[in-house]
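Here the complex is missing a single protein chain, while all its other protein chains stay put.
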């Protein structure tokens, strides 16, 4: 489809949806001066045309329609039974301020799932208000503030320690929350040294925010000692479980000493990615930290068996987002966990780690591909970062060009790496438990083919994609104030201005 | 997507869906000898792979994703609100043998819609058991048998009269029902002469089955007289309202004297085509014929306001299909009729006829296009048949090649003509009230372009399509007993046999 | 409507040079036009009003989801996997029309996959595109047999589904028609519920076009005498037509194993919602012999090659013999059928695979037998044939002194839809009801039913 922008479509006077006519002079109900003067310049289309437009756009999304080994995200199959459940009025048409008695099913789901996460992590209480993994990290910074405020140490403890391989959301939320960020660098074995940690720790330390294993598939075997040192320094230890897929069923954050952790329900627990949410960062913590959690908390009255929202939490840090969170995603995660069971969850970890090592064998057989942290000789965990540095040196073509060319074969471009790039021309494929051996083979075959093409027909690769809905975009204009346009109205204005300039 | 046949996919041992394990030795519950010996050779795939496969296939369907002026069918917009309603348990999870008291909403819908169709047609009772327009025609033949059996004239009245332009289902169902078929030919003005009808009528005449206007957009102005003559001869008159779109809101079948009529709810009344059903042929008739209708009939007890299924109809001809019919489609048709209202229905006819005449103006401006029944100089009704006879004479390329090439531009091939082809290289586009003027313009532009190409680059047109999911198929093999294969198992067997032959 | 906009109407009128829209209807004589104002209910133009109205109507229904239903008898409550709805609801399939083999390739492939997978289940090489229902498929198959061998008498089981039998009778034409096919019922053995072979032999003759029987039968029983029946029929030159529910074929032998020439049955159970009967669908299958194929009334889709080497395509096969091709000379008639349901069926079968059908079949066997046993333990209630059935069984209330109608009414008050009342259809069974138990019924459901029955018949 050569689909126009919706703003160009339609005909004046067409209607996509109508409403009953208002009784009386409704316009007169708007106070003087507050009536909209000129109608918004929205398209005027029939329902059929609107639907066709967005159906056409949907067909121009590759994503998981092909094979997408999208790393650092743990893409899973999203059971459609949960999508159907999500549209049930008993889920979709609930108001968050309804009386608890009318939300018993939902609150029960939240509570039951809370228990499941407690069991998987050893924590004492979970909340689901955070609308994503980053928001859960932010929740940790908020809880940290509450905790130290209660201890009277908030002004003193103004540093949060993380590592360069932790997801950017950890330092970013720490900084947003007002903390200074101390970033530890990786050493040869793939993780920061315990000496570096010790050097960073002080009575200013509020918390450690860390994930393990990292995106290179390296597990820090000293993590229990790290946590102990942080606690000794008076800080809190937060486990960013973004990479839970490799360890689930084998370790429990609380047993390692962590005070808190988070899970991404929209990925690790089978909720759909949706291109980026609605999502949930499930945040769990120890009983010591629980009083500071955002409120309300869902609790069960064991006597009556009824569930309620507990708002009466005087030490709570308040809210990180309105209401209880994306509970429709919690519902999906609960369903996923129930379908998997303890054995299924452990088997998923088994398969994810097996698949990653199988994929690695195939990838490292492709000339031009290098592995991160080559010194770490162990089997990696559920994903590993690789680099096309050698290919780039040889051909001048790197991950961007290779990724674009891969999409010509129905393989969406891989995730490269979070900032900063510590591996040259990085890419981070993750097979997880979802993708079949054949899918992995196909992915590796395509990468191998494109690497070959980079040598035999570099122009083909350089100008890719050739088989995508559109040609390679100009990515400079979006960085130029005179040309970027996040809205059609800005585009019209700037296009006119540029045309004027050109004419002058 | 270069999508394999599902029979080639999967890996032994994979599961798409699982069920709880049966308690005990379930296999022993099958009587000796009746246990299946070898498992069916079905694919073994994960849910994710099954879903991706069919999503890929769905993206290889053009149909109404582009502009499809599919004639003789009156394609309409299918409101998605009704699709969502259809999945509600209160519609989807109903059993037809439930107690009437548990089906009050559904029976009310059926009854209310019955009243709407009565109002539109003047008939006295509708039934919805027929699962398509052809099945409604068949219903008429069954009712006709019942009516004449009751009069003791069944053996005598064994002829049904129709015209060569009537949909094939009319003669075909008449013949299946055991009647001799008398077919009237069209004359210059586009319909059979009244003399021809008179010559066909006799005391053997059981019924006339006719539509009006026909697919050429010609309305038989003598139809009231026809009906009178048929009734005088002792026969019944059935109005096939497949082309209702052009006359809805303006005429009523019963007022023209017809004893019965049928509407296609899956098209004329906004139900989805679904590639060919589930569909409903709503069959309505006069009070005189009503006792013979298939049973049960939905009736309302005016005293209690309750609805019930009346099975106690001793003269009923029985069933044409199990239960009450595709009531989920009746539900959609009712919703459509309520959304349109009387004014909306009439306006739809207005727009359909206007659009057809607008389209005609554009089509006849394309060299190579001819109009059916050129002698009929009037404005046509909601659709008209055209022919590419002139183009074929000039270039050797006809509707098949042109249609294939049109799909390269995102325009699905038009419906050509029912058998027999009375127009050379026929095609029958229908704009209806759905398609916008811009869509019609696009359609005509593409046809004009392809007709040009037929002259400027005939090879391009002859070998089309070039931009479809697959290349032009071999349509001879499917007619050859040695090569046709309606199943994968037949294909495997025949392919092996042909390979063997070739080797010998 | 896109062209409702006055300016567009005017532009089109101007382009064609017509004075008004009304003028375009000049062909309809004044005398034909109704003088009547169409008195339809007020329009609910807005989706918000329409949806509300429809939901209010639907809310008056009580469904088999929030109630506990044991109804079967032609439409069955099986689990519909979520992705079946997703695929069948895709706009591309939902609104697909009838393009070419190239433009509608994906849908045609899905249809071929429907036929191919069904072919594996029923062990037949030739499978047509679906027909309206099991009853219609049986009617079509009998007429097909009659065209094949020119005979005009069919034998069917006495205790077959009255609903399906009524459709068959319609297809065979009433006796008043010269061309009718006589429908003759063969007795069933009261002790076993199976076909009475003696009666079958007695009624068999060289005028018989076909014997039709079902597996499982209407009463749920597995007909174990298939081979004997087929032998009797074949010796008389008659065709053997077997009706099946393919969902049973993960555990039951496919009909050709015991001599079936033509297999028909339902497609509803393969992923179609009941929809008050709207889920019904039927199929016809047979050996891939030319003489059979040339009598099919269905449209058929064949795999074939394309201009591109190694590529598959799918095209209509034998369309010319249909009513579309030959009008009244065609094989019966065809038209819109349940083609979207066929796509749902294809998805369902792909999900199931051989193990899914086996597992489901065993579960249904186990659960239905367990249910029969539990129900039979209720004082006064017995199960007519305690074994050898699949999914459905006959519950006998005669000893309770209560009619099925009374029992079912009491069950309904408890949110339970009791089995189909057989007392009118098969008087020989007295006050009996046909209960269906599938994978959607849990052990607690059975217990809930049994406790309710205990209370009711006490």
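A, B and C label the chains in the order they appear, each numbered from 1.
The rule we apply is simple: a contact is a pair of C-beta atoms (placed from the backbone, for glycine too) under 8 Å apart; a residue touches a chain by one contact, two chains touch by 3 or more.
This structure is a prediction, so every number in the text was calculated from the model and none was measured.
Touch with the chain that is not drawn comes from one residue among B:5, B:27 or B:84, which is B:84. Touching the chain that is not shown, out of B:6, B:29, B:51 or B:174: B:51 (per the contact rule at the top). Interface note: of A:291, A:325 or A:426, the residue touching the hidden chain in the full complex is A:325. From the options C:11, C:48, C:182 or C:376, the residue with contact to the chain not on display is C:48.
Only one of A:381, A:397, A:423 or A:450 touches the absent chain when the whole complex is considered: A:381. Looking at chain B, the residues touching the absent chain are 11-14, 17-20, 46, 48-49, 51, 55, 79-81, 83-84. Even with one chain removed from view, chain C keeps its contact list with that chain: residues 47-49, 51-52, 55, 59, 65-66, 79, 81-82, 86, 89, 91, 439-440, 442.
By our rule, only the chains that are shown with their structure count from here on.
In whole angstrom, the spacing between the mean C-alpha positions of chain A and chain B is 48.
Averaged C-alpha coordinates give centres for chain B and chain C that are 19 Å from one another. Looking at chain C, one finds that residues 1-2, 4, 8, 45, 47, 81, 83, 85-86, 91-92 touch two or more other chains. Annotation for chain A: residues touching 2 or more other chains are 11, 46, 48-49, 51, 55, 79-80, 84.
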